[in-house]
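Let me begin by handing over the structure; questions about it come next.
Of the protein chains in this complex, all but one are displayed in their positions.
Let's turn to chain A:
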Amino acid sequence: MRDWNTKGRDRQARLDAGRHFAAGKIVAAHDLVAFLEAVLRPGDRVCLEGDNQKQADLLAKALAKADPAKIHDLHMVQSGVVLPEHLDIFETGIARRLDFSYSGPQSARIARMMFGGQIELGAVHTYLELFARYFIDLTPQVALIAAVSADKDGNLYTGPNTEDTPTVVEATSFGKGLVIAQVGEIVDRVPRVDIPADQVHFVVNAQRPFYVEPLFTRDPAAITETQILTAMLAIKGLYAPYGVRRLNHGIGFNTAAIELLLPTFGERLGLKGKVCTHWALNPHPTLIPAIESGWVEQIHCFGSEVGMEDYMRARPDIFFTGPDGSLRSNRAFCQTAGLYACDMFIGSTLQIDLAGNSSTVTGGRVAGFGGAPNMGSDARGRRHPSAPWLRAGEEADPDGTPALRRGRKLVVQIGETFGDGNAPMFVERLGALELADKLHLDLAPVMVYGDDVTHIVTEEGIANLLLCRDKDEREQAIRGVAGYTEVGRARDRKMVERLRERKVIQRPEDLGIDPLDADRGLLVAHSIKDLMIASGGLYRPPSRFRNW
């Protein structure tokens, strides 16, 4: 007769093995390596919680110290490959296979290790895609997660950086896997229950907070006049005519400039209350002045941001906060919100080709995707109408039957024609293709596919790809905003002028934008200190951003 509970029995065996090292659910930090060796099995699928921001750093260090003779060939399924230990375990043979989403700080090393054969790559995912696979074919047998505090029963408080934890725990715990949490302290009563105790099997007291990276802080002092010009183009040429109220911003300087122009340039255009009211957004400090001047109604967050905790606590109408008063972020829900409930994604990129495909792969770096491809894609399952979505759909298919015509999400790529180190943003061939060749990947790592992109904004103007009727028009529309890059200079000037007459391309002068406004004086805040002052002292910038 078939045994219908092999997974449950497997977990019970791990629980029994782990209890030798635990008092109740609590494992002492000095026993952690031996404990992990007792509960892990070679070949296990393991989620070592590395989120966009918070890291289960104590558990990562302990896993890296395990004996590869006992624990080897693990299959790591985690969204962020961020800490050195996340890759050290592949060098020692503790881990072999990797499915992930984002590898920012480790992007060069991960590429080297993939090329050297030390990492067997499953796939690079978007966040939502990897989370989805946790419930289908990549369910972890063991999850090593991070929280702020636990009570003795194992109820967890994750604080503002809830991020991926509920998703990882849901898949692991109900999939009969083992959940092990590191916490900063054990308390009598947690401020709020983010993860219920019956989903948590062991807790280790790290006696210090988990590591968090401030990823979304952009210093207004570093914003250039060209970025201000692109931001004005976006506000006047896209936000205003489409009436974009529900949106997501990327984390670059161009979108930071947009946030800092809302209370000045946006106010002058009379857009307050008409655009940018509802957001799927990390807590960007550069949005503080717009929030304070009444532009924003509501923000749901993927994660938190270092220094923004007290500010968000003091603005509960705007942010999703718990009974304890602090932010509750949730990456899976916010990604879903960005996919289905936002009418626009706008973000920067490093390379765009002639079809509009964009990629952040340059040189030998595999930075992964994070959330941008999910936000920066049209949700084919969307069914609710909104004015911007319907208008974009009509522009793409003016002759279609209105009641049967899909709307389109506005997917906007914004940047200067030349980026850091004078690297051109427009290229004939994406660097991602070379990487795919070199690593024998089936798919080149494309951040946003050309057929999802609706607009490209540079200092030279806006290209509306929805209005392009064939491949040639599309190519010339892209060349027509590519400035003095080689791609831009190879444009068909006559065709570009015809596209401009049809408003496929709009220049700053076509939109009545005065180049003299492209001045840092137009930014509502000029420094991190200004943001702190705008918050009434509630925003507490991390020390590395305090230069006064």
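The rule we apply is simple: a residue touches a chain if its C-beta (ideal position, glycine included) is under 8 Å from a C-beta of that chain, and two chains touch if they have at least 3 such contacts; residues count from 1.
Keep in mind that, in the parts below, contacts and distances are computed from a predicted model.
Trainee: With one chain of the assembly withheld, which option in "Malonate decarboxylase acyl carrier protein", "Maltose/maltodextrin transport system permease protein", "Cytochrome-c oxidase" or "Amino acid/amide ABC transporter membrane protein 2 (HAAT family)" matches that chain's UniProt protein name?
Mentor: Of "Malonate decarboxylase acyl carrier protein", "Maltose/maltodextrin transport system permease protein", "Cytochrome-c oxidase" or "Amino acid/amide ABC transporter membrane protein 2 (HAAT family)", the absent chain's UniProt record names it "Malonate decarboxylase acyl carrier protein".
Trainee: From the list A:Glu305, A:Asp353, A:Glu416 or A:Glu475, which touches the chain that is not on show?
Mentor: Hidden-chain contact among the options goes to A:Glu416.
Trainee: For the chain left off this view, which of A:Ala146, A:Leu229, A:Ile299 or A:Ala332 is in contact with it?
Mentor: A:Leu229
Trainee: Applying the definition given at the start, please give the residues of chain A touching the unseen chain.
Mentor: Touching the missing chain: residues 224-226, 229, 416-418, 422, 458-460, 483-484, 489, 508-509, 514-516, 518.
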